[in-house]
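Note that this complex is displayed minus one protein chain, with the remaining chains in position.
Order of writing sets the chain letters: A, B, C, D, E, F and G. Residues in each chain are counted from 1.
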Amino acid sequence: MQKQWNVYLAGEIHSDWRQRVIAGAERAGLPATFCGPIADHGASDNCGVEILGAEENPFWKDRKGAQLNAIRTRALLRDADIVVVRFGDQYRQWNAAFDAGFAAALGKALIILHDPDLGHALKEVDGAALAVASEPEQVVEILRYATQA
Amino acid sequence: MQKQWNVYLAGEIHSDWRQRVIAGAERAGLPATFCGPIADHGASDNCGVEILGAEENPFWKDRKGAQLNAIRTRALLRDADIVVVRFGDQYRQWNAAFDAGFAAALGKALIILHDPDLGHALKEVDGAALAVASEPEQVVEILRYATQA
Amino acid sequence: MQKQWNVYLAGEIHSDWRQRVIAGAERAGLPATFCGPIADHGASDNCGVEILGAEENPFWKDRKGAQLNAIRTRALLRDADIVVVRFGDQYRQWNAAFDAGFAAALGKALIILHDPDLGHALKEVDGAALAVASEPEQVVEILRYATQA
Amino acid sequence: MQKQWNVYLAGEIHSDWRQRVIAGAERAGLPATFCGPIADHGASDNCGVEILGAEENPFWKDRKGAQLNAIRTRALLRDADIVVVRFGDQYRQWNAAFDAGFAAALGKALIILHDPDLGHALKEVDGAALAVASEPEQVVEILRYATQA
Amino acid sequence: MQKQWNVYLAGEIHSDWRQRVIAGAERAGLPATFCGPIADHGASDNCGVEILGAEENPFWKDRKGAQLNAIRTRALLRDADIVVVRFGDQYRQWNAAFDAGFAAALGKALIILHDPDLGHALKEVDGAALAVASEPEQVVEILRYATQA
Amino acid sequence: MQKQWNVYLAGEIHSDWRQRVIAGAERAGLPATFCGPIADHGASDNCGVEILGAEENPFWKDRKGAQLNAIRTRALLRDADIVVVRFGDQYRQWNAAFDAGFAAALGKALIILHDPDLGHALKEVDGAALAVASEPEQVVEILRYATQA
Amino acid sequence: MQKQWNVYLAGEIHSDWRQRVIAGAERAGLPATFCGPIADHGASDNCGVEILGAEENPFWKDRKGAQLNAIRTRALLRDADIVVVRFGDQYRQWNAAFDAGFAAALGKALIILHDPDLGHALKEVDGAALAVASEPEQVVEILRYATQA
Partner (left out) sequence: MQKQWNVYLAGEIHSDWRQRVIAGAERAGLPATFCGPIADHGASDNCGVEILGAEENPFWKDRKGAQLNAIRTRALLRDADIVVVRFGDQYRQWNAAFDAGFAAALGKALIILHDPDLGHALKEVDGAALAVASEPEQVVEILRYATQA
């Protein structure tokens, strides 16, 4: 009965990094199950008002949406063995850094994925990580190494 | 023996918001003790290599510095009753969001302080907070309200 | 191996809201398992004295029953990923609010379900929730959104 | 160096029970420090919009207020050795039951104070308590007994 | 996917109470899995020296045995949803009371089983329980009630 | 600012062992503060009904008293650095063993004090301890050793 | 549904002790699943730089490798019911002692395995263990005893 590892893929939702990690893990037959946030930007923004009713003030529209996302995110982060957080070069991505801090306080194994030129800006986040990678394929290799029978 | 509240002031280090919060609390005679990260940007960047030895690779220079900062930050966050996180309009401030996530996972009361136009980008962070303010003086008023005898 | 979500349905036992949530989730094929308190009011009141012996003083009859209910409730609340608490317009429903507080302290994702006109009386409870809905079908939509693969 | 006991007095804010507990404890010279929620009903309702800005929708006015109150309440509950929760005969008092559940999940010693005729409605709450009293003076006697040197 | 309840049966090993609880639960088809300490008194006393080598001093013989038993007991207690502790009328049974205290501190649902005439001597232990029964069949009824779908 | 150690003295209340430990610690000037249960047997038995009202059934009289004692005991055990539990040769002393189990589950440093001939009956309790002594003066010596500056 | 026990085999990687424990457990049909660190010394040393890029400074090469190993080790230690730590007579094996301390702080059942002549040097580690064995076959016997149905 080999351990199945829960891996949460947090952060950037505008590139194909999740697909590359998951496809690589499948090709390698790794004992890992992947999950992550809702990756549909529009759904993530609008879910709150669509389900719970419209808001005039965008602050409360955002609140409703963010908290629905948190129902998913918090539970999945708590279940995870490993949390990978990807920072891209677009948007402010404060939710990615928030998730990294949340995972760190829970004692999760943290892997941060970003281009090297973001290193200085991410130094506190990287400093809490057990690995800092720049390519999704490195994440696959880390998982292959860490999860072997 | 009135409770003395520990308030950690996280985030932006390039404006006078901490001074405004602390001065306001002092004028109001609030039972609050304030602390926060090292606010000297240069010291915060260089402390690691200055104390523990030079590094050629800026990645490891940053690692050394970030982890020294974490010695301070983690202990003070754990001691805090209330964590205020300020987001400014400069820099990426991923460490501010990281601290907010860390504090949220520890169950700390979280107050987020930012200009309203950052609201959408900060919606997940705001969604974990018990208050979202735009002016340091509002933080003083919140503390005055929450900490009264 | 998709996550199966544990959802505890707390609170009101005199309307069909649980059936509507569960039926909706089944129709949608959601990966959710539902549980809740004993919904038979009489059994819930009398279980203590029926199993453990009669009491003259109704206070101790209630104590025996309430603590048997707690054997079930505490364990299921601890297992839950998501706790939904429904407040109706009958009875005082202090046990519903108690369960909400218990779940909040455990860091569970909390969804509160009530008619809008109860909002002011429930403001502290709602303030601890990640969603406040008025119809069971909204709860189904939230679960559909939050638990998608 | 005798222990100073932290006692949180939760619940009803429309009678003089807190004053009676505190005055009795002072007369008896008990090593106890008392705290509790903001007992000014109007301030408690309006603090959110007064400090953080007006809201048209009463739901969000309530949210803002309730969450400011939670900044105070959560920290003080966590600090408490003993939590006393008073239920009166007015209002729905769901926040009192919420605080009792929150305290119970934290493992706090819980004392519930109410008129005997509320016993059946409060049976789940009472069932989590270490004492159920009907008069504030009994709470003083409990504290005198429990906190003696 | 109905919850399977873990029930740890602690305490007395010289009567057939475990068999009566387990057989009753099986007849009733309850979703419960039972476990408990090693019930072979001799094995429990001698396991330490038999596996790890003889001791001249009975104190260390007992230590070796007790700690091997603890390997089993602690893990099973941590896994349990419900802990039933039986006190008989023979032996001092301090390990039964120790297990009850251990389970109480972990927040487990505690059921105590003993003849009524032991009630006064067990009042602190009973006071931490959610149910106090005198017959194994009552425990079956409690489990039937608490674990129903 | 030397650490002041909190030492909880649990168990037997019918001999002078507490006085001997405390007097010895005072003579040695140890940085230790001592506390323990209510040592007045009658008060401990009757406190519940005296404060909260009479009970016909001795079971509920005991419940009321035991739970008032637990208000004190649980809080002091949680505060303790070191828990000493004394077993005498009278009474069943299940509450002493319960307290030992409770303290062990909280990770407290446990010292057990009893005559050597109780060793076999106490083997599981002793097995969870960091020291097993037979004389109060040994406890003083342990504290002197463990708490030195 | 018998419990399947998770057993983490930490420490020495240069003898066949793991094989002897696992083979013995299989022969005995024990309900135990075994895991442990990466036992390929070279891979364990080089994994960091092979996956994440070369380092000139051996300190950072070691850091990268050690932290990849920690991704595996921490998660598996947290999952374990029982942690066995083997100390051999070669190398300094500080990581074995580190793992023992980590497991002890998590409250895991700890079994230490070493030749008797290492006893004095290992006395603090042994003192935190529930069993100290000198042969792998004794570990099998302990598991057989502790995990029986």
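By definition in this document, contacts are C-beta pairs under 8 Å (C-beta built on N, C-alpha and C of every residue); 3 or more make two chains touch, one makes a residue touch a chain.
Source: prediction; values computed, not measured.
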Full-complex touch with the removed chain, picking from G:A39, G:A54 or G:A121, is G:A121
Across G:L76, G:A104 or G:I142, the one contacting the chain not displayed is G:A104
Where chain F meets the chain that is not shown, the residues are 1-3, 5, 81-82, 107, 109, 111, 130-133, 138, 141-142, 145-148
Touch rule applied to chain G and the missing chain gives residues 58-59, 62-63, 65-67, 69-70, 73, 87, 91-106, 116, 119-128, 132
Residue positions on chain B contacting the omitted chain are 4, 33, 35, 38, 43, 47, 51-52, 64, 67-72, 74-76, 78-79
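Just so it is clear, only the chains that are shown with their structure count from here on.
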By label, the chains that touch chain B as well as chain G are A
Distance in whole angstrom between the CA centres of chain D and chain F is 30
For the pair chain D and chain E, the C-alpha centroid-to-centroid distance in angstrom is 37
Residue numbers in chain D touching two or more further chains are 67, 69-70, 107, 132
